[in-house]
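Provided herewith is a single structure, encoded as structure tokens, for subsequent inquiry.
Missing here: one protein chain of the complex. Every other protein chain is in place.
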Amino acid sequence: MAKLKFGLVGGGHGAFIGQVHRMAAELDGLAELVCGAFSADPVQSRSAGADIYHLPASRAYPSFSAMLQAEQQLPAAQRMDFVVIATPNHLHFPVAEEALRSGFHVMCDKPVTFSLQQALDLQELIQATKLTFGLTHNYTGYAMVREARELVRSGALGTIRRVNCEYLQGWLARSEADNKQAQWRTDPTRAGVAGCFGDIGSHAENLVSYVTGLDIAQVCADLTTFVDGRELDDDGNVLMRFHGGARGVISASQIALGKENDLRLQIFGTQAGLEWQQGDANSLVVRYADKPAAVHRAGGIGTTAASMAATRIPAGHPEGYLEAFAQLYKDFCLTLKGDPSAADFPTIVDGVRGMRFIEQVVASSKAGGQWLPFD
Amino acid sequence: MAKLKFGLVGGGHGAFIGQVHRMAAELDGLAELVCGAFSADPVQSRSAGADIYHLPASRAYPSFSAMLQAEQQLPAAQRMDFVVIATPNHLHFPVAEEALRSGFHVMCDKPVTFSLQQALDLQELIQATKLTFGLTHNYTGYAMVREARELVRSGALGTIRRVNCEYLQGWLARSEADNKQAQWRTDPTRAGVAGCFGDIGSHAENLVSYVTGLDIAQVCADLTTFVDGRELDDDGNVLMRFHGGARGVISASQIALGKENDLRLQIFGTQAGLEWQQGDANSLVVRYADKPAAVHRAGGIGTTAASMAATRIPAGHPEGYLEAFAQLYKDFCLTLKGDPSAADFPTIVDGVRGMRFIEQVVASSKAGGQWLPFD
Amino acid sequence: MAKLKFGLVGGGHGAFIGQVHRMAAELDGLAELVCGAFSADPVQSRSAGADIYHLPASRAYPSFSAMLQAEQQLPAAQRMDFVVIATPNHLHFPVAEEALRSGFHVMCDKPVTFSLQQALDLQELIQATKLTFGLTHNYTGYAMVREARELVRSGALGTIRRVNCEYLQGWLARSEADNKQAQWRTDPTRAGVAGCFGDIGSHAENLVSYVTGLDIAQVCADLTTFVDGRELDDDGNVLMRFHGGARGVISASQIALGKENDLRLQIFGTQAGLEWQQGDANSLVVRYADKPAAVHRAGGIGTTAASMAATRIPAGHPEGYLEAFAQLYKDFCLTLKGDPSAADFPTIVDGVRGMRFIEQVVASSKAGGQWLPFD
Partner (left out) sequence: MAKLKFGLVGGGHGAFIGQVHRMAAELDGLAELVCGAFSADPVQSRSAGADIYHLPASRAYPSFSAMLQAEQQLPAAQRMDFVVIATPNHLHFPVAEEALRSGFHVMCDKPVTFSLQQALDLQELIQATKLTFGLTHNYTGYAMVREARELVRSGALGTIRRVNCEYLQGWLARSEADNKQAQWRTDPTRAGVAGCFGDIGSHAENLVSYVTGLDIAQVCADLTTFVDGRELDDDGNVLMRFHGGARGVISASQIALGKENDLRLQIFGTQAGLEWQQGDANSLVVRYADKPAAVHRAGGIGTTAASMAATRIPAGHPEGYLEAFAQLYKDFCLTLKGDPSAADFPTIVDGVRGMRFIEQVVASSKAGGQWLPFD
């Protein structure tokens, strides 16, 4: 079975989320990047294609329209299957619309569009084209988030009463003059009607909806702009009333100085409560009325099939393990490519010392636990 | 710049570390798997190539020797650049030796060989061929492990006095009858002279050596086999005396019931102490004699260049984030490939609801914090 | 210098906070309980005095009025100096008023009175009598809460922008039929206008005010009663706007199933952020814009004089240590008093084994690290 092929819109020099999309899309060996329109500037697009993505010049297109038109003409064996949209928000709709009209499936970064009206229009178009459209609310990919949803669905929590969700960041606590990521997120012509709540408040909402399955009935919000000269909110709290009677609160901030990406979800029902936080993403604490709390762990004993399916490493290997593993390959590859500064991977010297350790340890133990020289 | 190409030895059906090597090697877009000898059984090797790795049949070789011979004949633009060895320990040496003699670089799983003598022989061969040889002691790829080493090197700890390293697992607490991973690790004809200490005690030794830079002078070991009928150690403690006077202890176990991969390192010097654990891999606690403890975070403010270079996501995004992100792509790709059970990714419905959330939140806040209906 | 003497109102059989007041008041050797009116039922009051507090019958009064009148008549060397009020809320005002009018200082449980009007009246009376009145918002006694306030006062946080405070409990998640503690707290004739927010929301408010020094300008609240038949709120969220522009949110719940007393405070300023939680009460995390986060520890290096003054055990001994230590004394005393089931304290057998351990360990080490028999 061949890999799926995809093209990327956005993700040029100075972006970070483009590389994240590429790594995530390719991680499981199911898809590979074959083309892109990485910048509105054709020269920049081409150099990003070569330098960042190792693509031939012919498939680093000068614009997303050019990409869509050209790829349509390619034979199926070469043509991309889907488009990944990793641009500022105001471009989500035009790119998605044209991609769908050109017959491509779409994976799009969030929030889905610049405005609610665009989202509704896009929904109609998707229904009409019958193509697949995905949205990267990436926190729903954590195994323990899926475990949480399964526990809710199974009735283990009883009826949900209270939901608390915090997403606190500090990276916009100060003026963002020199940060490309920050600039468009605080610009109402590119980000939309909300700043912090468009960027991360929307993640909190999605996480709450995903796990609880509850529908919001009413909101009461207090958004603030703390940094002088900024046009959009950089902080806020929202009270929520859900259909069925549950209550909730979302706190989101980009001026919570010192906080990295502190996403934290607590749900309380009539039978049990759940707590999950991104900082310990592999654990889900389940608290009961009548027995000690249980800690569900990604890939661990007693977890649901839904969460097992979202774990790619057998039980007990932590997330992040892959990146650490990958780091050695990165150092190794860069060394092979001639970068001497990258030679930071274990070598035969480590191997020899390691074998000596193993053999002397065994010898010491076999000798009744004697002290033996090592060198 | 083109990607490097590699072939994989091992990693067939029922293995897990093969896929980990593949994912890790490809993560940064620097290398791609082009061939493999995935099993000693040619039929199994071919089916693994197709099913797991999406390779053409021509490059799923019946044996590693066949692979090395065939790849040598290919034009450079197609030929693999390096070999990844992900087999049981007893095959590391023969595969590495033949690969090096065939002119290929090698990345090898640990422990490096079956015996110390083989490791020394391999060291000679590597020096003679001048090819690059890497060993996947993967824990040294963590950004905060590199941070720890940099702090030691910088003198921030003063002279090191004490080292504690624990690597506790529980997965072999019971007999391993039906677990392919367990079988070879407890078989002295495939694993070597040590079980637990070959498999994970060697990781602990490597981590200690990597971070501290100290040389072991003497060891005193007490290894045990707790599970009846097992031939190799499944647990042990080792006291160490280092050149220069420092002392240390390594505890490693595969019968520590309930422990996943609890790798924990503590180092104490005359000026400061360090603590790192895999369960919170993005944090490094640094304790001082004269001020509050500091928590260094992967990609965070005030960390060393060495650790920044081992972080592939900008400050504040946790490791594991990539896998969660990748999960959505996996679900998306499997859906495109026709698997309806995989349709677990956010869609336009989430997008519309998300935009409604953003707009109503902003409207509520702008109206002075009024309650507004959501639907 | 003699100890101060105090009388306790409330704290009879089935209460728990009375004993807490007694233990807390006596801990530092500055005060001792000499009398009380432990119940509205004179017989109950007397038996509580004897059984719980080891007081002579003459000083276990039938009512608080009787206590105040009788103690006034005693010579100064025997007379109580202050009154501790540990009753349901509706009695705080009448007891405090009569105690002050009788010339006694008062330490009162919270919330201070049944209504705001009573609180204002009490404030006038206190000012008129010039007696000392204290309120047991006990969380402000934690060393690290005081540290937090000192850091705010010192300007280390810059201008405060955001405050998050959660106080989540689960003990009232179900109907409280058989729990004396629960009954009065959910009874509007004894608790007052609020349930959860009178009981613990008020602690959250106090903690926020204590640490930040900010004044609340506006509140927007959403309180809920989840348990059928309950008359007062058992859950709620409150948005706050502070004078000066800071924003905040308090979440308090008594139906957060599985939560014990999860009190958590986060404060974010323009220069740094703080995080404290009761579950790790000895730590205060301080996050900065330009350097790694610091963990201030009770009694630890680099903490403020204010927090050192609130630590009664030298650096590094955790809170709770005292209770564990006390447990041995409790077991010892109960054994002396003839309770054989209490004989759970280390004895000479432990002492002999401990000395053998010390001596054999030293002998083994002196012999170069040899294995020595222990018995």
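Just so it is clear, A, B and C label the chains in written order, and each chain counts residues from 1 on its own.
In this section, contacts are C-beta pairs under 8 Å (C-beta built on N, C-alpha and C of every residue); 3 or more make two chains touch, one makes a residue touch a chain.
A quick note: this is a predicted structure, and the numbers were derived from the prediction, not measured.
Taking the complete complex into account, C:A221 is the one of C:A40, C:A156 or C:A221 that touches the chain left out.
Within the set A:T303, A:Q327 or A:Q360, the residue that contacts the chain not displayed is A:T303. Of B:G213, B:G258 or B:P373, it is B:G258 that touches the chain left out of the display.
Residue-wise, the contact with the chain that is not shown comes from C:V112, picked out of C:V112, C:V227, C:V249 or C:V286.
Contact between chain B and the unshown chain involves residues 161-162, 164, 166, 168, 170, 173-174, 220, 222, 224, 226, 235-237, 239, 241, 245, 247-249, 251, 253, 255-259, 266, 268-273, 286-289, 293, 368-369, 371. Annotation for chain A: contacts to the undisplayed chain at residues 220, 239, 285-286, 288-297, 300-303, 369.
We take it that only the chains that are shown with their structure count from here on.
Chain contact topology: the protein chains form a complete graph, every chain touching every other one.
With centres defined by CA atoms alone, the chain at the far end from chain B is C.
Centre-to-centre separation of chain A and chain B, using mean CA positions: 21 Å.
The distance from the centre of chain A to the centre of chain C, each centre being the mean of the chain's C-alpha atoms, comes to 42 Å. Taken residue by residue, chain A touches two or more other chains at 220, 222, 236, 239, 241, 369, 371, whereas all remaining positions touch fewer.
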